[in-house]
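Before anything else, here's the structure in question.
Excerpt of the complex: some chains, original placement.
Letters A and B name the chains as they come in the text, with residue numbers starting at 1 for each one.
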Amino acid sequence: MLALMSDALLSWLAFDPVLTAVEVVATLAFALSGLVAAVRKGMDAVGVCMVAGLTAFGGGTLRDVLLDRRPFFWVEHWEWLWVLLALTAAALVFLRRRHLSPTLRAIQWPDAIGLGLFAASGAQVALSQGLPGIVCALMGMITAVFGGVLRDIVCNEIPSAFSDHQPYAVCAFAGGWVLVGAQALNAPGWLALVVAAGTATGLRAAAMVTGITLPQWGGKRP
Amino acid sequence: MLALMSDALLSWLAFDPVLTAVEVVATLAFALSGLVAAVRKGMDAVGVCMVAGLTAFGGGTLRDVLLDRRPFFWVEHWEWLWVLLALTAAALVFLRRRHLSPTLRAIQWPDAIGLGLFAASGAQVALSQGLPGIVCALMGMITAVFGGVLRDIVCNEIPSAFSDHQPYAVCAFAGGWVLVGAQALNAPGWLALVVAAGTATGLRAAAMVTGITLPQWGGKRP
């Protein structure tokens, strides 16, 4: 029943014009981070398009494979695949090498918003399957972070989420826990989602502003 | 009904001796490209065998995981696993370092045939699940190309399909679209498969003969 209500809520939220706009911006930020990484590696148009798509949809797809859910987001909303093709074509025409760094800087903020949104919605999906709290928080983190992890693996790099010593995945993990906690306190679904996404995005924003880093090991810094 | 007929057709095609021979040659070409890549990286017999298998069956397995289909090709036709072991053993005995480059050149043409076959059959499988056209074309491309992508990831390289600026994945994508279009025009199933596979293989062959390259980015060439 709770799961049904959550699904209904998610469907409703999906039609909310403000939330839809936020989601579009966040997804485009994820896709752009993949696009820039692929261009930097000297990939061709096909590779750039694939890496952009993998970054934008890889996290949610991995979550759905793990939770055995179908259809995937990009199968249900296949219009997004055309958006990706158009994005790649536009980048082919307009993107110059000197634009890459400014693009990455510009998408930091929408990327932080996407981190929160995807962490909250990913944890919500796991929670609606009745999974334990830590698994839900982990699924939120996987949804938000593993698109970037797959991007870095395909680009033949150690995933930056695992090695750049900036709080990123840990913010998503915290947001997932907030969602679990809010639902345990019987908060309304929309409130739980907003507070959880806000927590993850807020923590990430605070980390970006303060430049705080994760604890160091004896090991060398990257 | 259409799906049932397609399945029946695929079953029938699977017993056609000419098509079976073509499939065997194409699958061996994929396996050999993995084998050569692994030998070049100095892998041991186990690694060579695993990478050959991953290249030959990885694309179709990934498609089936995404489409939630079981059993996999190599579970249903497990004789192929013995073929892989025999292939690795034969390579261990007969393959010399000076054979590697001629092997890669020799398998270019059966590889192009495999690209067409797997793109058409992969798109057909997605179409029989009633998925949208662009998703079917993408699944055809994943079937044909992601074996090689996984090969390159395991070999710690940027996937050549994404970065060598030669038309490869895009030929498979085009073949997938031809299959979608032919079925939309109510072409008989066998004709759709033949035309789609022929389109992908033909485009790839044309690209190999003409040496045409994908559009460049401002970025450095690999």
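Details
In this text, a residue touches a chain if its C-beta (ideal position, glycine included) is under 8 Å from a C-beta of that chain, and two chains touch if they have at least 3 such contacts.
In this text the structure is predicted, and so the values were computed from the model without any measurement.
Of the identical chains in this model, 2 are shown in place, and the full complex in the file is built from 3 copies.
The working rule: only the chains that are shown with their structure count from here on.
In this assembly, the C-alpha centroid of chain A lies 30 Å from the C-alpha centroid of chain B. Chain B makes touch with chain A in their complex at residues 65-66, 68, 131-132, 134-135, 138, 149, 153, 156-159, 161-165, 168-170, 213-222. Every residue of chain A that touches chain B in the complex is listed here, in rising order: 38-48, 50-51, 61, 65, 68, 70, 72, 74-75, 78, 81-82, 92, 95-97, 153-156.
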